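Missing here is one protein chain; the remaining ones are kept as they sit in the complex.
So, chain A:
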């Protein structure tokens, strides 16, 4: 960025307090982070030394006006106006200022990260650094972890990124975001007609040229053929514009007359055969079960005189058939335009050079054609589609039953283990299990079972099956159960305790969880401790872990009393892990 530019710019300028002020002459010197102005006259009070960080914007007068001014605006409203001797000088300063402002703006943001990414033992390329910074900027969780460990000095940069190579690579190869689509407004055939003279001006920009080439393959082909052999580009477009003008006047007879005279013009005025072929091909790819009677009219071009049902005045319709090819229908044009816009940009070429655009489009179209022609499977695919749409269910062979896909659960679902809850409900009954003794022998047991069955067989079912009071009690109990569960567990049965905590607490807990995981990962990877480096690393990790311990206690205390028990259950494994780590570290010797 700034490498290409000069580091320092020195120019003669006048500092003005306002535009009308004649100003004090002096020398303006600009470096990357500040600019200074020294007046020629040593006694003058005007001395400036301003950092670019405070400058938020710059304004300038246009080239060719009376004064070459550059106005640097500050955030609080102050500004510095400089007048230069000539425009080139001013432009050099202007460019320098622009890049300096951009750099200082970025520096404000990236200064903390830049200082946090010290180049230690690794040779990091600038691209790598940029990638890391970008990744940190995007993922705030990652940034917090990074801040905690790398800036806290617990882990080194290399270790932190060692396990995250995949993330970096992914980021790197990501494509740029949205691209601008083609414009939807059709090139207006209402040219700027100058009321006084008989001139009609058409404006053609590279965008418009791209769209013309995309919509009208005949024009593109003509361009490739005629330019630069038969005529220059300007002549080509003049002729094209003339053709458009003729079309806009809807004077078919005049169009025919001119086409007869000028061969090249005729190309623009006649129907587009290439378009016709394309349309035919598209029709063939329509769903085969859709009943379409395909005939000549299905190529946009050969349409009955009654233009898509829009009634026209009958007296105009009786025209000689020789004029038929020169008739153009607006709806055809609109359809083709819509199809092109929806397809979007198919080529990636710079729009400046018309010829290359035309060639690129031609190449794409050729490639498509070639693919279709050589696609042996196209017919086969069509047949398959037909058979799929018209299948008769009764004649199908039995298909394998549907199965649920393998579901790998997110470990966070089990984060709050409900095991302790289950224990508390089971606890009173676990002891009860032992009490269930069967003091009867097997034979007797079976006997009583069979007796019961025959009892029912002979007596039939009891009437009523169930006592109404009992039924009422049961229903009440169920309703209470369901509503109290809803109250405690929330509507969603899978809603966890985490969600019922305030957001900050939740974030903190999750952050602690992920930091503990990170610490444990690095801790166990440094085992067995054989070198001094590993020892220091393990010590650092252990200390960091012991710091998290009191923080977790704090969180436990800060939670509401009714949630405290559940939160302590959540936090317990985290506390245990810190204890284990301590023990492991002590036992290593």
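Assume a residue touches a chain if its C-beta (ideal position, glycine included) is under 8 Å from a C-beta of that chain, and two chains touch if they have at least 3 such contacts; residues count from 1.
One rule holds in what follows: contacts and distances are computed from a predicted model.
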Worksheet item: Unshown chain, UniProt name, "L-lactate dehydrogenase", "Vacuolar ATPase assembly protein VMA22", "General transcription and DNA repair factor IIH subunit TFB4" or "Ribosomal protein L14"?
Response: "General transcription and DNA repair factor IIH subunit TFB4"
Worksheet item: In the full complex, which of A:51, A:353 or A:444 touches the chain missing from this view?
Response: A:444
Worksheet, complete the sentence: Touch rule applied to chain A and the missing chain gives residues 393, 396, 398-399, 401-404, 414, 417-426, 429-430, 432-446, 448-450, 452-457, 461-462, 465-467, 470-471, 473-475, 477-478, 481-482, 485-486, 488-489, 493, 524, 527-528, 573, 580, 583-584, 587-588
